[in-house]
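Taking it in order: structure first as C-alpha cells, then the write-up.
Let's turn to chain A:
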Amino acid sequence: MADQLNTYLTLSGALFAIGTFGFLARRNAISMLMSIELMLNAVNLAIVSFGAFIPQLQGRGAVIALLVLAVAAAEATVGLSIVIAIYRNRRTPLVDEYDAMRR
Partner candidate 1 sequence: MTGIASALQGLPILSVVIFLPLVGAVILAFAPARWARSLALATALLTWLVSLAIAAGFGAAATGFQFKEELSWIPLFGIEYKLGIDGLSLAMVVLTTTLTWISILASFRPIQTRIKEYMVSFLILEVGMTGVFLALDTFLFYIFWEVVLVPMYLIIGIWGGSNRIYATIKFVLYTLVGSLLMLVAILATAFTFQAAHGGSWTGAFDFEVLRQFAGTGGFSDTLQLLAFAAFFLAFAIKVPMFPFHTWLPDAHVEAPTAGSVILAGVLLKLGGYGLIRFAVQLFPSAALTYAPLIIVLSLIAIIYGALVALVQPDLKKLVAYSSVSHMGFVTLGLFAFQSQALAGAMLQMVNHGLITGALFLCVGVIYERTHDRTIAKMGGLAALTPIWVTTFGFFIFASAGLPGLSGFVGEFLTLVGTFQANPWAAAVATIVMILAATYLLWMFQRIAFGEPSAFLLGLGHHLTDISATEVLTLAPLGAMVVAFGFFPGLFLNLFQAPIADTLNAVKSGHVIAIDPAIVAIGIGIVVAAVVIRLLSLRPSEAPPAPSTGVPVPAEGAG
Partner candidate 2 sequence: MTTQDLQTIAPFALAVLLAVAVLVVDLIRPGDRNGVLAVSLIGLGIVAAATVIVGQTPATAFAGGYTVDALTTFLDLVFIGIVAFTIAFAPDYLDPRGLPLAEFSVVLIFAMTGAMLISAAGDLLVLFIALELMVLPGYLLAGYHKTDGYSTEGAIKYFLLGSFSSAIFLFGLAFVWGMTGTTNIASIASNLQAIASGGAPLSPGLALGLGFMTTGVAFKIAAVPFHYWTPDAYQGSPTPVTGYLSVGPKVGAFALILRLFVVALYPLRADWLQVVVVLAFLTMTLGNLVALGQTNVKRMLGYSSIAHTGYMLVGLAAYAAGRVEGLQGLLYYGAAYSAMNLGAFAVIAALQKRAGVTSNLETFAGLGRREPWLGVLMTLFLLSLTGIPPTAGFFAKAYVILAAVQAAQAGNAALGVLAVAAVLNAAAAAFYYLRVVVYMFMREPQSEQPALRHGRLMWAGLAGATILTILFGVAPGTLLDIVSSAARAIAAS
C-alpha cells in the first residue's frame, strides 16, 4: 500500500479536493489563501510521488517540487500584499463583500 503510486496520488487528490472545498466555501481572504496553499501542496505531493515511482522522473520530481514550493511562496507574498491593500480600502477580510463590480 505504501509502495503503491496510486495511494499517494489518491491522497494528493483528496488534499486537492479539500483545498478546493475551502476555496469555494470560505469567505475570509486568508482562509482562501490557505486553501490555495493546500491545493499547491497536493500538487507537490503528486509530483514527488511521481518522482519516486517513475525512473525517468527520479530526482526531477524533487527539483520540480522545490521550484513549485518557491512559486507558492511568491504567490503567497503577492496575495498577502494585495489582501492588505484591499483591507485598507474596505476594512473587511470577507472577500465576497468585495462586489462593487458585477454584471
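Observations, loosely collected:
Operating definition for what follows: a residue touches a chain if its C-beta (ideal position, glycine included) is under 8 Å from a C-beta of that chain, and two chains touch if they have at least 3 such contacts; residues count from 1.
How were these picked? Simply put, all candidates are chains of the complex that A comes from, given by their letters.
If you're wondering where the values come from, they're calculated on a predicted model, not measured in any experiment.
The candidate list 1 or 2 contains one chain touching chain A in this complex, and it is 2.
Within the complex, the chain A residues that touch candidate 2 are 16, 19, 23, 29, 32-33, 36, 39-40, 42-43, 46-47, 50, 54-57, 60, 64, 67-68, 71, 74-75, 78-79, 81-83, 85-86, 88-90, 95, 98, 100-103.
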